[in-house]
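Mind having a look at this structure? Questions to follow.
As you look at this complex, bear in mind that one protein chain is not there, while each of the others sits in place.
Order of writing sets the labels: A and B. Residues in every chain begin at 1.
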Amino acid sequence: MTDLTSLTLAEARDALKAKSFTAVELTDAYLAAMEKARVLNAYVAETPEKAREMAKTSDERIAAGKAGALEGLPLGIKDLYATKGVHTQACSHILDGFEPTYESTVSANLWADGAVMLGKLNMDEFAMGSSNETSHYGSVVNPWRRNGSDANLVPGGSSGGSAAAVAARLCLGATATDTGGSIRQPAAFTGTAGIKPTYGRCSRWGLVAFASSLDQAGPIARDVRDAAILLKSMASVDPKDTTSVDIPVPDYEAAVGKSVKGLRIGIPKEYRLDGMPAEIDALWQKGIDILREAGAEIVDISLPHTKYALPAYYIVAPAEASSNLARYDGVRYGLRVPGSDIVDMYENTRAAGFGAEVKRRILIGTYVLSAGYYDAYYLRAQKVRTLIKRDFETVYAAGVDAILTPATPSAAFGIGEKADADPVEMYLNDVFTVTVNMAGLPGLAVPAGLSAEGLPLGLQLIGRPFDEETLFTLGSAIEKAVGTFAPKRWW
Amino acid sequence: MSVDTATVRRVARLARIKVTDDEAERMTNELNSILGFVEQLDEVDVAGVEPMTSVVSVKMRRRQDVVTDGEDAEGVTANAPVSEDNFFLVPKVVE
Partner (left out) sequence: MNMAVRTPDPKKLIKGATGDWEIIIGLEVHAQVTSNAKLFSGASAVFGAEPNMHVSLVDAAMPGMLPVINEECVAQAIRTGLGLKAAINLYSVFDRKNYFYPDLPQGYQISQYKQPIVGEGKVLLDMPEGVVEIGIERLHLEQDAGKSIHDQHPTMSFVDLNRSGVALMEIVSKPDLRSSEEVKAYLAKLRTILRYLGTCDGNMEEGSMRADINVSVRKPGDPLGTRCEIKNVNSMRFAAQAVEFEARRQIGIIEDGGKIDQETRLYDPGKGETRSMRSKEEAHDYRYFPDPDLLPLELDPAWVEGLKAQLPELPDEKKARFVADYGITPYDAMVLTLERASADYYEQVAKKRDGKAVANFMINELFGRLNKDGKGIEASPVSPEQLGSIVDLIGDGTISGKIAKDLFEIVYTEGGDPRKLVEERGLKQVTDTGAIEKAVDEVIAANPDKAEQAKAKPTLSGWFVGQVMKATGGKANPQAVNDLVKAKLGIE
């Protein structure tokens, strides 16, 4: 039998339907692959028993002709998602031992469609990071290496475990979340496809909150079609999340492979950064050429407030985080470090429970909301956000269907390489992705080539609100031209 | 605007995070670096611009006034570091 883990999610789905193998066999193949790949540190909790049990149920449903859309397909779940009775810690020390009595809406949607859970995936602590080095469970290792080098690279973050697991064939697909680029940046670093849907497309209920107005769930998958299949199951309106939107979920897979003829693609001049590596520029040009040749119309556009998105983000996101993370106080769940009185207990618990990056953001957020600074920072940032959104509305109103940009300003970097750098340098990783969160728009990262060093590079497609379909169409056109990418197995 | 170590200590106290002298020193530098970075927002003319309240333009849905939850004190306290008789226990609070 060929290695079952080499199949894409769509292929595995069709093979299960054709009864070429069983869901239990498929699941076992993944459990074996996970065991051999522990050096990548992609999973923080493996759930083999649960996986086999779910796979067995799937086989019964397939036999009974009652298969769901994802029946028997093994997936990895980011540790940010609440999974009932299973490790859910957002990879933070402060949630030590936390096992929720509830299941997040998005993961529940996946199980309802028949998917199988392999375990919980590593991530930056509370999704704060761009390299997966802030996890309490240690860094994730990117399955990709530079040509002729055995140096370990970061997979990007915060969904580094999700991206690495998908790239290394340790699951068919993975759930992830994106607050400033946490799906698209790691997808670009690992040669995988990842989509951050429109804000409100997926329920946030049961997702450990980082920044409520920016957080959005989405999939990381091997290719565009797989991402489309997964998003269809993940998305729903949820009465438990009033920011989820009551718009029917279309058949995203049907958008894959459609013609791009006549679509107008905007190329924003503000994304051409000073000092941007030539190969990123070249990759972007390649994407433009591919879409033009496929029949799309390319237009130059301007998004004048682009450069302010990242600084505004570093006010809004930490402000919301400082409040969202106040509940981790050692009273109702997770870590408690004793103290001489209640305040001392709080301070000890939070000092020991949060890592350096999380503390940094809580302090920034607390500061910008504190008396006397609110107007200068938070209010101004939210006004800038209005302007950023307006930029996009203007170009969409002028007939642009989607926008093409690079996904990241560089390829994956080495673990520890930026450890001593200024925090702002790390934040610049999200310079192309963060505008999309600030405006609540959908963004798809799709692999478009390899760097001179042999590392994957990605392009980003930004769409109109709730028009993920156009992104899947355009993404699949790029994919068709450049193919898909897989790392050489070294682990 | 920049912050000094005393401000960082005050903010850490507000956020209930204990910081050592070294940490306060380091965080002061980091915070100033971030505050320096966000300072470029001052260039933006925001006169007459409404602050964003929501990226999605929908009306907030509401729930009906029906009891659908609760009645599970054990479940609620299941993850508590210290609990007794379904109460959460904390170091004594002096009023």
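Here is the rule we go by: a contact is a pair of C-beta atoms (placed from the backbone, for glycine too) under 8 Å apart; a residue touches a chain by one contact, two chains touch by 3 or more.
Owing to the predicted nature of the structure, the values given are computational and were not obtained by experimental measurement.
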Candidates A:Thr27, A:Thr88 or A:Ser236 - the one touching the absent chain: A:Thr88
Option touching the unshown chain, where A:Tyr137, A:Tyr308 or A:Tyr378 are the choices: A:Tyr378
Selected residue (touches chain absent from view) among A:Ala326, A:Ala376, A:Val424 or A:Ala481: A:Ala326
Touch criterion as defined above, residue of A:Pro100, A:Pro268 or A:Pro442 at the omitted chain: A:Pro100
Touch residues of chain A, complete complex, unshown partner: 82, 88, 90, 95, 98, 100-102, 104, 204-209, 211-213, 239-243, 319-320, 322-323, 325-327, 329, 331-333, 342-343, 346, 366, 369-371, 374, 378
Sites on chain B contacted by the missing partner chain, in the whole complex: 10, 13-14, 16, 53-54, 56, 58-73, 76-77, 82, 84-95
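Just so we're on the same page, only the chains that are shown with their structure count from here on.
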Between chain B and chain A, distance of the C-alpha-averaged centres to the nearest whole Å: 23
Chain A partner contacts - residues on chain B that touch it in the complex: 1, 3, 7-8, 11-19, 27, 30-31, 33-35, 37-44, 46, 49-56, 58, 60-63, 72, 75-82, 88, 90-94
Complex contact set, residues of chain A against chain B: 97-101, 198-200, 213, 239, 242-243, 245-246, 305, 307-308, 310-312, 314-315, 322, 326, 329-336, 338-348, 350-351, 354, 359-360, 362-364, 366-367, 370, 373, 376-377, 379-387, 389, 422-424, 427, 438-440, 465
